[in-house]
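Got a structure for you, questions after.
Missing here is one protein chain; the remaining ones are kept as they sit in the complex.
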Amino acid sequence: MANLNMVQAINLALIQEMEKDPRVLLLGEDVGANGGVFRVTEGLQKRFGEKRVVDTPLAESGIIGTAIGLAMGGLRPVPEIQFDGFLGPAYDQICSHAARMRTRTRGAFPVPLTIRIPVGGGIHAPELHSDSPEAIYAHTPGLKVVMPSSPYDAKGLLIASIRDPDPVMFFEPKRIYRAFREEVPEDEYVLPIGKARTVCEGNELTIVSWGASVVQCMQAIEKSGKDIELIDLRTIYPFDIDAIEESVKKTGRCVVVHEAPLTCGFGAEISARIMERCFLHLEAPVQRVSGFDTIMPYYKLELDYMPDASRIGRAIDDIMAY
Amino acid sequence: MANLNMVQAINLALIQEMEKDPRVLLLGEDVGANGGVFRVTEGLQKRFGEKRVVDTPLAESGIIGTAIGLAMGGLRPVPEIQFDGFLGPAYDQICSHAARMRTRTRGAFPVPLTIRIPVGGGIHAPELHSDSPEAIYAHTPGLKVVMPSSPYDAKGLLIASIRDPDPVMFFEPKRIYRAFREEVPEDEYVLPIGKARTVCEGNELTIVSWGASVVQCMQAIEKSGKDIELIDLRTIYPFDIDAIEESVKKTGRCVVVHEAPLTCGFGAEISARIMERCFLHLEAPVQRVSGFDTIMPYYKLELDYMPDASRIGRAIDDIMAY
Amino acid sequence: MPITTAFKTEIPRISILDEHGNFDEKLGKGLIPDADLIKLYEAMFTCRRLDDVAFRLQRSGRMGTYPQNMGQEATSLGAAYALDKKDWLVTCYRENCGLFWRGVPMEAILLHWMGDERGNAMPREHYATPIAVPIGTQMLHATGLAWAAKYRGEKQIACTFFGDGATSEGDFHEAANFAANLDIPVVFVCQNNFWAISVPGRIQCSAPTVAQRGIAYGMPCMQVDGNDIFATVYAMREAIERARTEGKPTFIEMVTYRLADHTTADDASRYRDKAEVDMWRARDPMIRVRKHMEKLKLWDDKKEAALLERAEKLIGEAVARAENIAAPHSADFFNSMYLELPPDLALQRDTMQTHSLGQDPSQLANTDHLNRVTEQAH
Partner (left out) sequence: MPITTAFKTEIPRISILDEHGNFDEKLGKGLIPDADLIKLYEAMFTCRRLDDVAFRLQRSGRMGTYPQNMGQEATSLGAAYALDKKDWLVTCYRENCGLFWRGVPMEAILLHWMGDERGNAMPREHYATPIAVPIGTQMLHATGLAWAAKYRGEKQIACTFFGDGATSEGDFHEAANFAANLDIPVVFVCQNNFWAISVPGRIQCSAPTVAQRGIAYGMPCMQVDGNDIFATVYAMREAIERARTEGKPTFIEMVTYRLADHTTADDASRYRDKAEVDMWRARDPMIRVRKHMEKLKLWDDKKEAALLERAEKLIGEAVARAENIAAPHSADFFNSMYLELPPDLALQRDTMQTHSLGQDPSQLANTDHLNRVTEQAH
């Protein structure tokens, strides 16, 4: 056991998978000598050589497109896209190719690929460095979408993602990269993709969230003094609707919290599913606390944009009063 | 008044806007001599010259990126992307630039741009020629998203889109390009973006749909013999939640129908909003009839994928029996 | 010397057997043994038949949109002939002849255009990737495939084909740039057929040659008469040698022409002149080989007639196999989504519905739904 922050936990997961499986290689912008702009791949090029930790040209479509080829060729590439906002140029290779290759070839060419991307706001970064695009990829059949909210989860989910036979979008909430440490087992372990985690149990209300927002939810719950169950989704697709259903059938109330814009964010899907599955158990309409339907503003206003404990708290009050 | 199909109605709208406003120009692959692969721009290059109807290199990001520049330079470009599946390479320019330029520059550089794209399945086309990506763009703040379901609507909505001061994704459901004709006024007219159309009134159930699926809904309603209200959304963003609310408060039941995959499709947003707005009026959970969470299959199986009258009919039966 | 020369280069153009039957002995002698030349001609001939048959299948409603290959046979064939059978062949959709040489069963190609993914389930032993419909995207996969081989220390390389239109896409640029800068052994072959549907070549590339696209990456570049099987083989051999020994990419422009419409959905008479097409008809890659073989007494009408018979039989059988394959089942497009199907997706598959009522397992006792679905589907 070591006391690690999320950056260290991910770094450790990468080391262990690379040692275990010679097919695993890393590629991306600045992942080599620089160890990534967040230092997530720190020391890895020195340890594994330039063949396995590759600085690529500055071209996101190229990174993902060649990684698809690497995967089709039998390897397990783990490309990094430097920031959420730079997924855009890679969108076509991710959604039209990585996601479709297995289906397109009826299983002849699977694409075991794990795309690592720091996501989300809250670090005073420039434009296009603070987005939360998980709903886009959850709406794209053929991908899995994972987002850890703690160092422990990050390690176990990343190892599961790398070993997964299908393409995984591995979103790393950069706001909590170094926000806290926790005990992380030194041995490798796997957390199953598709299973949520109950952060705390409660009977009055269910909150569903993922990524950095989980931390805001915990703050809000603490402040509220109410008996609230918090579910950390951990994976956005496939998502653990059974866990949500069970909880909401117990509590009758639910708030979903995420950083991405409201309209057609993943909160919409969860809300719709809850209605479909728990209709007769609901005591109030599911509430969504999310980013607004605006562009994430430059950093002077970013905290106004993101759901925080006070905004979540208001939703808690409102739904409890319903 | 003329009896036109949707292709003709769009062609007419383009002619009228180009005659009226010299700032309007068309660009895209094969839009010139060939008149577009669906002949939507037929005759326009001959009529308006190569300056105003421009065959571009085969590069979707280039088409949208230069169109953004054209719009920033004061023109009203109407680029065409040849098929839904080829929006992918243009995703970044659409979502990171067209959608953001006004906000980024606090209004100094608006981008009045109308992107025309044939969308959806049902015409036995090859791979990546049958997708329905509207939810992706509805989740992207800064865009408007329009999808007509008839020749009359197509003309009025396209004219509104071209005149709109902000970027519009104008999705043309190719399955009904030539499926039927209707009376279309020869004079120009505008249908407001953001307003739904009640296709038929009813008291027992509300169906919300858009694009080619509206036709399937009408078939299902006819077959069902029930007293059903059908709302054609016409615009996906901003969407006419007031019209939906009013209808569902009356009927107490709602089915949403779309071709795109279920998870995080725009049906999820509508379902979530209905719960938020009509909670106490609902007699059954909102039901979604949609494409599956799979890749749209090659054409041998495409009809199994798309919601048809029988699948919609089952949902009608199930929700009425609830 | 304030104005100096920063860079200087030339691009060669290769032609060995030209459209008038002139054969360059210096380059051409021994390049392709006679026995192989016959086989190469037979392959072109057979694929030309396939093209005709596919066209007719489409016209009679037995196949969807189909892009004819007519006139471009010598390009991919030259490549497939020169490559090792284990080198990756990453094509677009006008390389039937190369895939045929590689041994890919022709029903795979037919099935693809019949709207059936099983046509893309390429057995790995062919080292070929499926027909690529989205333009310009497959070159990155080729680069990754060659990179994977290099990573493993194998001598395998990749050869990728794409059109002149495809060179306008950003992905083309990124693929070439990755290969050049990371030393990945890929042969990039552009089939410059002067058209991208209705858009003429100068709108894709107004430079004097498409070959010079490769200069941007510091790659050796060649322009080749793509309708000359000798020239395509010659150029490929040089590029393959460089890839194999130095691990470096090459860019080859093969100049050819699309003799048919873009696809069966297209009408090329709307945008191009008959005179242009006629000129290129005379440059057909098959005519010159046949004449050359006749000159060498390798070929005659009798052999041609026998070949026709063999080709008809082979294509006929491929068509029969493609048409007689069992109808696909809607479960197929679910089952190939992930190695392990998420429960929610399995539920969608089993109920063939997305609305929740009656879809929930607890409500599945009544399997009427399921029966109804299965009936409808078949």
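Going in written order, the chains are labelled A, B and C, and every chain counts its residues from 1.
As a working rule, a residue touches a chain if its C-beta (ideal position, glycine included) is under 8 Å from a C-beta of that chain, and two chains touch if they have at least 3 such contacts.
What you are looking at is a predicted structure, and each value in this text was computed from that prediction instead of being measured.
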Shown chains contacted by the missing chain are A, B, C
Among the options C:E19, C:D51, C:E95 or C:E169, which residue touches the chain absent from this view?
-> C:E169
Chain C, residues in touch with the chain not shown (by the definition above) = 2-16, 24, 26-28, 168-174, 177, 180-182, 202-209, 211-218, 223
Where chain B meets the left-out chain, the residues are 25, 51, 54, 56-57, 59, 61-62, 65-75, 77, 89, 92-93, 96-97, 102-110, 141-142, 144, 165-166, 194, 237-238, 241, 273, 276-277
Footprint of the hidden chain on chain A, which residues?
-> 29-30, 32-35, 37, 55-62, 85-86, 88-89, 124-129, 255, 262-263, 284-285, 287-295, 297-302, 304-305, 307, 310-311, 314-315, 318-319, 321-322
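Note that only the chains that are shown with their structure count from here on.
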Which of line, ring, star, complete and other names the graph you get from chains that touch?
-> complete
Which chain's C-alpha centroid is most distant from that of chain A?
-> C
Quick one: report the Å distance separating chain A from chain C, using the average Cα coordinate of each chain.
-> 38
Chain centre separation in whole Å, for chain C relative to chain B (CA means) | 34
So which bits of chain A are touching at least two other chains?
-> 61, 89, 92, 96, 103-104, 141-142, 237, 276
Residue list for chain C, restricted to those that touch at least two other chains = 117, 134, 170-171, 332-333, 337, 344-345, 356-357
